[in-house]
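The complex is shown incomplete by one protein chain, all other protein chains being positioned as in the whole.
Presenting chain A:
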Amino acid sequence: MTASTADVLDYDEVLARFDPVLGLEVHVELSTNTKMFCGCPTAFGAEPNTQVCPVCLGLPGALPVVNGAAVESAIRIGLALGCDIAEWCRFARKNYFYPDMPKNFQTSQYDEPIAFDGKLDLELEDGTVVEVGIERAHMEEDTGKSLHVGGATGRIHGAEHSLLDYNRAGVPLIEIVTKPITGTGARAPEVARAYVTALRDLLRALGVSDVRMDQGSLRCDANVSLMPKGTTVFGTRTETKNVNSLRSVERAVRYEMTRQAAVLAGGGEILQETRHFDESTGSTSAGRRKETSEDYRYFPEPDLVPIAPSAEWVEKLRATLPEMPWQRRKRIQADWQLSDLELRDLVNAGAVDLVAATVDAGATPNEARAWWVNYLSQEANTRGVELAELPITPAQVARVAAMVADGKLTNKLAREVVDGVLAGEGEPDAVVAARGLEVVSDDSALYAAVDEALAAQPDVADKIRGGKVQAAGAIVGAVMKATKGQADAKRVRELILERCAG
């Protein structure tokens, strides 16, 4: 179902009449070697149902054992978000029936999360800083994956049959829940995106997750509600799922604001429901409506013992926290001598890590920034992907920059080399060789070309010999043509003048 214009209200009108309230729930798959409660590997993309055992298949009699590495990651995430770490907490069972959940309950945490009450500062594109409160971060296990075959929607309802892959079942997840985010007005969609971006950067810096939204290792559910301007009572919220990119986070929030406003403006009521974001239409649609509200019948997980992280352990983990992204940005700005605007461009392009890695690989900060923020950003835009998803590595960019610095490539040729790498033609050196792009720096080859050009245009040669140096341009052009542009024009000019001076 696509949204007609009548279904949504004009954005400016939304803001004239309502204040949005956001709540963001982010699920992060931890990159631990093994699952949350068993020893199965967690690698992405394995053959279906090859990374399973009695525990994660929920076979009768099997019991969970907590993965200590996952608890460690949870605590580090909590600390990085400025949360308090629970001195004592438990897992709880969240009971509901669904075929991709082997036990028909999810082992999660309920009213005793491992981390709670923190905050995350985000910087918007114009430099405005927004503080988002963190309600809690808790541990749980992922579900399996269903593939519903037949039926129009690809959802379980109406499917002819379903295929189940339990490789993901039991992969450790951390769910991070914000406090209600208010007062963002027109910038709510931007704040939502900035929050997920900041959280992603933080998690990446911690090294606890791949944070790949496209692979589902970072997933965001966006809760949106509206309240009429001037009131402080939150409206009924919807929860939008299937938001699989940073851009989608922004679009989904914006769409829900305009949709809800249209419903409210028309005198309707917002239903508390789960909605699905459709990447192709940019709209959300209601999930199958449940006749009864979901009651998860939480109770403490009797198969696991409580977790009581000692103060010493927590402090030890605090000492392992890396430089936080915002601290790093400050340091980079100083190290690379960037203006505020330059830094913001770098951050907004999502290029901090990439540029840093390119610098580490030998490029100068300016070279690295030029490539990523200017040339490659445009390419990512054209392709509609994140910068980091481009098929080129910082090391490859650094190699190209080095070849330019050595005079082996002109800037124009360098761009062709980068295009070749992006096209999957291999390493920069291989592209240079295959495309024959290297600058002709062999003077003997150039002398021959120069002599040939001078011989072909004796009148011009005479003019140069007569002191009309600017006439050399015509000969340079001829040499460049003869060398298919791979000669260094400056050097060609020098050689022409040298020849004519004799």
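The definition used in the following text is that a contact is a pair of C-beta atoms (placed from the backbone, for glycine too) under 8 Å apart; a residue touches a chain by one contact, two chains touch by 3 or more; residues count from 1.
Definition applied: contacts and distances are computed from a predicted model.
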item	value
Hidden chain of the complex, named as in its UniProt record, picked from "Isoquinoline 1-oxidoreductase subunit beta", "Transketolase family protein", "Protein-methionine-sulfoxide reductase heme-binding subunit MsrQ" or "Glutamyl-tRNA(Gln) amidotransferase subunit A"	"Glutamyl-tRNA(Gln) amidotransferase subunit A"
Options A:Gly45, A:Gly230, A:Pro302 or A:Gly384, residue touching the unrepresented chain	A:Pro302
Interface with the unshown chain - residue positions in chain A	54, 57-66, 93, 95, 97, 99, 102-105, 156-157, 162, 164, 295, 297-299, 302-305
